[in-house]
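Here it is: the structure, laid out below.
Only one protein chain is missing from this complex, and each of the others stays in its spot.
What follows is chain A.
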Amino acid sequence: MRAQSLSHLFSHQVIALAGVLLINWMVFPGFFDVTWKDGRLFGSLIDVINRGAPVAILAIGMTPIIATRGVDLSVGAVMAVAGAVAATFTVAGHPLVVTLAAALAVAIACGLWNGLLIAFLGIQPFVATLVLMVAGRGLAQLITEGSIVTFSDPALIFIGTGSLLGLPMPAVIALLLMLGAHLFVRRTAMGLFIEAIGTNRSAATYTGLRSRSLILAIYAFGGFCAGVAGIIAAADIRGADANNAGLWLELDAILAVVIGGTSLLGGRFSIPLSVLGAIIIQAMNTGILVSGFPPEFNLIVKAGVIMIILILQSARLGEIVAAIRTKNPLGRKTP
């Protein structure tokens, strides 16, 4: 039963991804070419998972948040903060472990702040995280003192541009984080509780769930994921850009989660499908780039494709199709 429902869910996203990849291949026949060079894989496909990794990581953190009827608009800004902390720490000469720990700690603190506002003060997630979305970038600018802090520590840079077993590091990190998060929520009771809170918060409270602590933990995890994405983004360009790092990525992450089938109204969720959603978005971006389409069209094409995916997923469409199907036989009978 479960396998069945999962395969049913899978179909939409996998078909969408296949469709996008097919179109990519049609407009750019070399799309699927993958070559091995200098001990790592190269090609458009590899590029998709590499470039898609930051949004995929954000989507991993965003999924439980959206599943509890929340949203985190601040993750893009938290990326900038984490990148700024990592850059300043490494420039100050701290070892890699300290640098990473500091950046992640600050990111988790940002998530906790959101969680406190939402779970304990009852502020709507949209507004609560909007605060940090604005303030976070300011914070990042303060940390970098208004300039772009560049660094050259090879260990830190490796996180953004290195490779492991032929795969780019960002993709490896995203994959491991996805597996870890997925196993964690499904092997513990977290997944069940998240879906319970998202489905009916009042019933969850009446049942004795610790809704507040769980929501706090979820936002902290969202902050952590934003921190990881922020470090990758900074390592990729070897510098922390407080103004542009992670800009608008929160919206891509939300979109990835929605494409992955988690409703903004909360409830059932799947972290792997959200990651798939992020890959679909990136496959589109890359496809538009390699196709040689005028860049002016990028956003329009992207919006169009996303609309098609969302319409295909809509429950209402399913109802309409079902209604037409049941009506049709009757229609045929009438002479």
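General remarks:
To be clear about the criterion, contacts are C-beta pairs under 8 Å (C-beta built on N, C-alpha and C of every residue); 3 or more make two chains touch, one makes a residue touch a chain; residues count from 1.
Here is the rule we use: contacts and distances are computed from a predicted model.
The chain that is not shown carries the UniProt protein name "Simple sugar transport system ATP-binding protein", picked from "Nucleoside ABC transporter membrane protein", "Dipeptidase", "Simple sugar transport system ATP-binding protein" or "Glutamate dehydrogenase".
Checked against the full complex, the one of A:Q141, A:N200 or A:S291 touching the unshown chain is A:N200. Listed residues A:A189, A:L251 or A:A303: the one in touch with the omitted chain is A:A189. Counting over the whole complex, chain A has residues 1-2, 5, 187-190, 192-193, 195-196, 199-200, 202-210, 214, 267-268 touching the chain that is not drawn.
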